[in-house]
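First the structure, which I've put down as structure tokens, then a few questions once you've had a look.
Only one protein chain is missing from this complex, and each of the others stays in its spot.
Naming follows writing order (A and B), and every chain is counted from residue 1.
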Amino acid sequence: MASWGEASQSRLIGKRITRLSGKDKVTGKAKYTYDINRPGMLYARILRSEVARAEVIALDLTPAEELPGVKAVIELTQVGNQLRYQGQEIAAVAAETDDIAKDALRLIHVELEELPFVVTEDDALAEGAPEIRDWTGNKSDPNVDERGDLEAGFEEAAVIVEAKYHTPVQTHVCLETHGNVAEWRGEEYLTFWASTQAVFGVRNDLARTFDLPANQVRVITEHMGGGFGSKFGPGVEGHTAARLSKMTGKPVKLMLTRRAEHLVAGNRPSMTQHVKAGATSDGRLIAYDMQGYGTGGIGSGAGFTGPYVYSVENSRTERFNVATNAGNQRAMRAPGHPQGAFAMDSLMDELAEKLGMNPLEFRRLNDSSEVRQAQYTLGAQEIGWHKRNTVPGSGTGIKKRGLGVGSGQWGGGGGRGTQARVTINADGTVEAVTGTQDIGTGVRTAIAIIVAEELGLQPTDISVTVGDSEPGLPSGGSGGSQTTPSVAPVIKTAAEAAKQKLFEHVAPLLQAPVDDLRVGIGTIYVASDRTKTVTWKQATGQLGMESISEGGNWDEDLRQGGVAGTQFAEVEVDTQTGHVGVIKIVAVQDCGLAINRLATESQINGGVIMGLGQTLLEERIMDPQTGRMLNANLEDYKVPGTYEIPEIKAIVFDTHRKVSGVGEPPCIPTLGAIANAVYNAIGVRIRELPITPDKVLTALAEKKA
Amino acid sequence: MDNFSYVNATDLEQVTSLLSDSGWGEVMVVAGGTDLLGELKEYIETPKTLINLKSLPGMDSISMNTTGITIGALTTVADIANHPTIQQRYTVLAQAASSVATPQIRNVGTLGGNLCQRPRCWYYRDETVNCLKKGGDTCYAVDGLSKYHAILGGDPVFIVHPSDIAPALIALGASLKIVGPEGEKTMKVEEFFTLPAANPFRENVLQPNEIVVEVHVPQPKQGTKSFYLKAREKGAPDFALASVAGVFEMMGQTCQNANIVLGGVAPAPWRSTEAENILSGKVINESVSNNAGAAAVKDAQPLNDNAYKVTLTQNLISRTAMMAVS
Partner (left out) sequence: MSDKEKKQGTEISRRSFIKGVGTGTVAATVVPTILVGDQNTAEAQTDEATSTAVIQLNINGKVHEIEVESRTTLLTVLRDGIDTNGNNVDLTGAKLICDKGECGGCTILADDKPVYACMMLAMDAQGKQITTVEGIADGDDLHPVQEAFIKHDAMMCGFCTPGFVVSSVALLNENKKPTLEEIKDGLSGNTCRCGTYPFIFDAVETASEKM
């Protein structure tokens, strides 16, 4: 059975190792899709609807076509079509400069007849609302799930809590907006720089769309500036860039504006839950009844979890989706989980309080995960759980502190579908190639660590190629925290195979059988006689004119899915201004075998901070009057900045020696932990995110009254 | 943004003559540009000509004498925030300046630009929404989403004035100098700003052919304490949900005179004589501070989403006053 070996034997794996792309990133040399400048390249832009719903009455591209510097103008909709959300594409322009493209968009003549719209869930569900798609009352058929005997459960319950929890739509805010550079060679070959999480997914999509053999499309993503689940396909903008490039015979760059990024490039759907839940006097969660809905925009669902993490025997859940005239949702970092966790962790605290029980004890009684049980103990110690207010809101002074806890669960076990190649050259250089992409998690470095560990080299000795379809070594998209667990087994087995081949070449030189050879640090030696040793270069010198190039294979035993996480938060609420400051987060995150502890800590920090943003700041604000998103920018759509950052204690809770992904799970428990800490501080519960000063002050005023 | 002719200013006469016939919008002046470029990029303004004021000599300095300090309109916000004398003696002004936006904006944005910046209202800043302020018929904040809008002095336009520096200057009793085709005139900063009832399209009395050239701040009396408190959702670069500039002439625990000016709650910096009257001549304690806060918002008329600002403003005033005795 393949294994990663004992921790004590690992020289590199599990250590803190700086990333290979570090120097390029700190010097500005790293080239992202947005940075690609090709000779003769044109700049493209898309004209979008600024209204929520309208019919296209007239569309005349001529004035734009006539502007000097404009090379192509195309329709992306047609007269008679219905535009169904703000941001929907109308036409596109390619021009010699970006400013000319902008000017040209404004010359396109468009007449729209506005139609009745709904942009909020409340409006969509209101009686008499215009039906904006093929769902009665703008509601999808409900998804119902029943377990056990709910009625009996409630009868057994000593306490019952009924509450409504809400989280608004959050947008991904990838700093590098979605976009691509397309360059055709004749009509047969398309090179496509893409800001994507799925190099091969984009390649296959383009090949289908443009009716090309897959091997005549090359997709390149050397570096990419954030995706968080929103960048799996080429999208309208990608197809448009390729069309414009084909038409003009020139390279075309088409990157979304910040405004469009908010409007059309995906979002985390909203969630509203009406929950009734009961617990027995000895602290067992016994009944859970939930009706919930959310909006994923005009055409998508709005899934979320519930009940979550904690066991409940008797439950009934009913979920439906609400259609609104707004851009569609896309997967966003642990889809469905953070919002579900917020509701569940809030509910758990409300039940515990009614029972007169410590919320942590109540969780322990209802959590079947042994990993989380251990994490509760560790996290409680780190945060100083004893400091919490036994009576919520009982602290004195203007600024009140409180503690809270939240939990999460994720898969992240990886899967088949990656091919990789490890090459050892006669001059001692080593190459590792696979078609995955590094979206910021550091998989490029993880690959180097694995290969270097196997071959007795340093990570910087390994030249790693990812983010390119040209070598023809496919890998899956970077979603579901699957990248490292999918890639690591294949890379490891490829490196092992290459090592074996090298041993075969070296065995005669060392006059020892192949299975008696081992790698040292930059050496190969004979295990039974350590005086017999050659340097790495001497060894590879045996290859002569040859290179060793070996593939790897998927190995179930090297990875494992299912990671548990727990977070504790300490907050300080200014009761005069309503401002919530997070003082500290302790994040205990199960992650299996951390290939690179430094990058794993980075991922945990990042998840916590994104969760913090969702809890305290972020909200897509749709205006029922005008149908506009009012904060499609970075001024009023607020993501965490330096002042929002608490002390974060990221605890890499590596419970086993198999690789799991950790990109998504750390953003899940943060919401409940902070929300519960706010309650513990001020004694008023805020059940609607984000917890902004207006809500805190209003809640405090209601408490007083 | 649309292209424009760019003219480097050589002297004030040239500037006012270039401006004189154009009305608003055709010819505009720019200094740091941190606000104006945002408007141009969103096509809120589409001037044919921009006059670059940064090339005017001698307007970016801070000078001091026994009567107070004089700050040129082209002085950057950072230079105000970092000036040792301003930090020591005109504390409220330094604090207000250092609370502006971000280091990058403070390095470029100027005093004149900060006073003349346009509102951040999300309806106003959306090119495709023709709100009352842009010549339309409706202030959309009235029936729409109004979390960041005015609770005082709003009718008929419910924007808030975004400046942090203006409330501080008014609380310090500052005056400013305006130059136009007929020469220069001086007025209190307080009188510079106007409410939408007087003119829904502008936030101050400046005419299309006038520019602000300098600000004079009288030296605060001995024993003066001053503070700027700003409440925001996000640490930076947020504009104020509400802010308070408080200047207190103290004798022990007694406040002989208080100036209280609010930011972020009205279409102009809002001087609260109600709060000042309660504080002036009193020993400051919790109850007096709370009363001052309550008096300031007595006539507040919140919209759908901003009633919290009433409480917030009240609390901030009370906190500011208590700082004078702590």
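Things to note:
Definition applied: a residue touches a chain if its C-beta (ideal position, glycine included) is under 8 Å from a C-beta of that chain, and two chains touch if they have at least 3 such contacts.
Quick caveat: nothing in here was measured; it's all calculated off a predicted structure.
Among A:S315, A:T575 or A:N633, the one in contact with the hidden chain is A:N633.
Contact with the chain that does not appear here is found for just one residue of A:E113, A:E151 or A:E361, A:E113. Contact with the chain that does not appear here is found for just one residue of B:S20, B:T70 or B:T138, B:T138.
For the options A:Q78, A:T136, A:Q511 or A:T642, the residue in contact with the chain missing from this view is A:T642. Although one chain is not shown, part of chain A still touches it, namely residues 16, 18-19, 21-23, 25-32, 34-35, 37, 43, 47, 49-51, 54, 57-58, 63, 67, 90, 97-99, 103-120, 123, 126, 128-130, 173-177, 223-226, 228, 255, 257-258, 439-442, 598-599, 601-603, 605-610, 624-627, 633-635, 639-643, 645, 647-648. Chain B residues in contact with the hidden partner, per the touch definition given at the top, are 1-7, 23-25, 33-34, 37-38, 40-41, 43, 46, 48, 50, 52, 54, 78, 101-105, 107-108, 128-131, 134-138, 143, 201-202, 235-237.
To be clear about the criterion, only the chains that are shown with their structure count from here on.
Note for the complex: chain B touches chain A at residues 2-3, 43, 120, 122-123, 126, 128-129, 140, 143-145, 147-148, 231-238, 241, 305-309, 311-312, 315-316, 318-319. Residue ranges on chain A touching chain B, taken from their complex, read 50-51, 99, 103, 106, 398, 576-579, 617, 621, 623-626, 628, 630-631, 635-636, 638, 640-644, 692-695, 697-698, 701.
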